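A protein chain is absent from this complex, but the other protein chains hold their places.
The letters A and B name the chains in turn, as written, and every chain counts its residues from 1.
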Amino acid sequence: MADIAELRKPLEAFEEQVAPATRVRGYWQSVLYRLRHDPVTLAFGAVVLLIVVLAIVAPLVAPFDPYKESIVGRLKPFGWHEHLLGTDELGRDMLSRLLYGGRVSLLMGVVPVLIASIVGGLLGIVGGFAGGRINTAIMRTMDVFYAFPSVLLAVAIAGAMGGGIGNGMVALTMVFIPPMCRVAETATTQVRALDYIEAARATGAGPIKIIRYHVLSNVLGPVFIYASSLVSVSILLASGLSFLGLGVRPPMPDWGLMLSTLRQSIYVVPFVCAVPGVAIFVTSICFNLVSDGLRAAMDVRI
Amino acid sequence: MSFYILRRILYAIPIAFGVSVVCFSLVYIAPGDPLQTVMPPDATAETIAIVKKAYGFDKPLPMQFLIWLGRVLTGDFGMSISTRRPVFLEVSEALANTSLLALFAVPLAFFTGYVMGAIAGCFPGRWVDRLVTGAAVVGVSLPNYWLGIVLVIFFAVEYMLLPATGMGPTGSTGFHILEWSSARFLVLPVITLSMIPVGILSRTTRAAVAEVRNQEFVQTLRAKGLSEWAVTRHVLKNSLPQVMAVMGLQFGYLLGGSILVETVFTWPGSGFLLSKAIINRDVPVLQGTILTLSLVFVATNLVVDLLQSLIDPRIRRA
Partner (left out) sequence: MTVIDRDNTILGPPALDPRDRGGPAQPMLIVRDLKKHFPVKGSRGKSVQAVDGVSFDVTKGETLGIVGESGCGKSTLARLLLHLIVPDAGELVFDGDAVNAPDGIRVDALRRQVQMVFQDSYASLNPRMPIRDSVAFGPFIQGKRKPAAREVARDTLRKVGLDPELFGPRYPHELSGGQKQRVNIARALATGPRMVILDEPVSALDKSVEAQVLNLLRALKRQFNLTYLFISHDLSVVRYISDRVLVMYLGRVVELGSVDAIFDEPQHPYTRALLASRPSMDPARRIDEPPITGDPPNPIDPPVGCRFHTRCPFAEPVCRTRDPALGYWQGDKAHAAACHMLDPRSGHRRSRDA
């Protein structure tokens, strides 16, 4: 039992003598710190940045007009007349079409994931926080869409709507909303059961304030990690849709579409025909590895 | 235990219902008049009127859905616009051909992926692990149809070892699986189709094996004096359920992903049928194929879940 004389001392006696040992570093700062010291992720992140920059400045960098056809210069191999990567079946420069095609591919990779994160994330947070019947209703609806394999669903929606870049993006967004919703709902349900949420309720905070100040900051992490891993999937799916004729319409350059139209010509210039696939592969794998690195940096239990 | 089975089966029914609703509405998100989408362009006015009544396009939406559902349950999926044959027939023939691919792709993918992942999981951190993990990442980042094209370039164009497209020298009708002249058409499509499942399965297996190895009972087994090989057998057995669950999902991928691969190899399966239907704007075929494929997927997931609950008793109580 404590000494009774202790109690008579003024409150200064309770001053905490032990200071915390670590430097002040918030969560996001520690994430950046880990990333800075991860060479693999940084390297691939640089490649991603390069791809993005090239796509943006394509009009400035492309050596030729991607739409300019040439009857004479069709299906020429690497290096023919300054066409570094050859020409396609209509005589257009492959390199320029690759650069321009990157814009479309990146767009169709990022935009659907972004929209799906917002919509799916919101639905998941609402469902996870509300619980009960609302949650069941939302999740069961998502389960129906989960019952379709993703390629099939994308093809179904894009196919029914008639193709085109807009419809393709709509289709991909619909494919990604259910998994994003699930990730957000799981995270929200976990957070909701914790004590600090109850403490916030005990001060009289309503659900909106609680979500804004306590739930969001803890759910954003998992959602972001998952979204970053979806970008490479989206790029692959988008190119697949274009390959089937459901995405971009000719003559607009798009990597998947280029692979499709060049297929007939593999007996003539096989390596030129394979080039768009290399672009898809490189972009996709870089996004994949960067996303893995982000997950490693962010998913640490503190 | 049978209670769980019953519950699981009952749960699949509203999902199947939801799937049919989505498929039904595909016709309605198509641009233009839904009636026009199911009719060939040269239909006469009286044919249109007959079909309109039969399909019930003049009735309210929920009514149309029920009519459609009734027809579907009796096997009437409508008529293909391009070939004028019943959709049901087209789909079942195509599905049979795809199943042939899946029949070979599934064991190949499972075996290869599992072995790769198991080896990587048993030697974590070593070069074998890095190699397998790297191969898995490559596998899921590669567009599989592009791999198909590359394989065709390599084996068919440059070296002429295997055929580039088609199913058999005389098409699907003359296909004899036991003869090499037919069977050689299977090789490239099957390999291409297994690529992504191999990537995903090896990653999953590796994670499962590594996780099980770290559990305490493994150390107990070693302490009891079991040989390393016997311990490994236990580890593999325990990691199997997790892998099987993912395998079930991969079957669904094969159903969907077959679209791209079959298009590349002109294999007359359900995927190719879908691809043709898209080009021809043949909505009845589109609808029928998607409905069939997704219902097969739902059924597969159900079977996999039930099998899992038989193997892993922990799941039954959930």
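To be clear about the criterion, a residue touches a chain if its C-beta (ideal position, glycine included) is under 8 Å from a C-beta of that chain, and two chains touch if they have at least 3 such contacts.
Everything quoted here is computed from the prediction, not taken from an experiment.
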Worksheet, complete the sentence: Contacts of the unshown chain among the visible ones are A
Worksheet item: Among A:76, A:97 or A:214, which residue is in touch with the absent chain?
Response: A:214
Discussion item. To test your reading of the contact rule: which positions on chain A touch the chain that is missing from view?
Written reply: 1-2, 4, 6-7, 11-12, 14-16, 18-22, 24, 26-27, 194-196, 198-205, 209, 213-214, 217-218, 302
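Criterion: only the chains that are shown with their structure count from here on.
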Discussion item. Taking the mean of the C-alpha atoms as each chain's centre, how many Å separate chain A from chain B?
Written reply: 24
Worksheet item: chain A touches which residues of chain B in the complex?
Response: 14-16, 18-19, 21-23, 26-27, 29-31, 137-138, 140-143, 145-146, 149-150, 152-153, 157-158, 252-253, 255-257, 259-260, 263-264, 274-275, 277-279, 281, 283, 286, 290, 293-294, 297-298, 301
Practice prompt. Using the touch definition up top, name the residues of chain A that touch chain B in the complex.
Written response: 140-141, 143-145, 147-153, 155-157, 159-163, 232, 236, 239-240, 243-246, 256, 259, 263, 266-267, 270, 273-274, 276-277, 280-281, 284-285, 288-289, 292
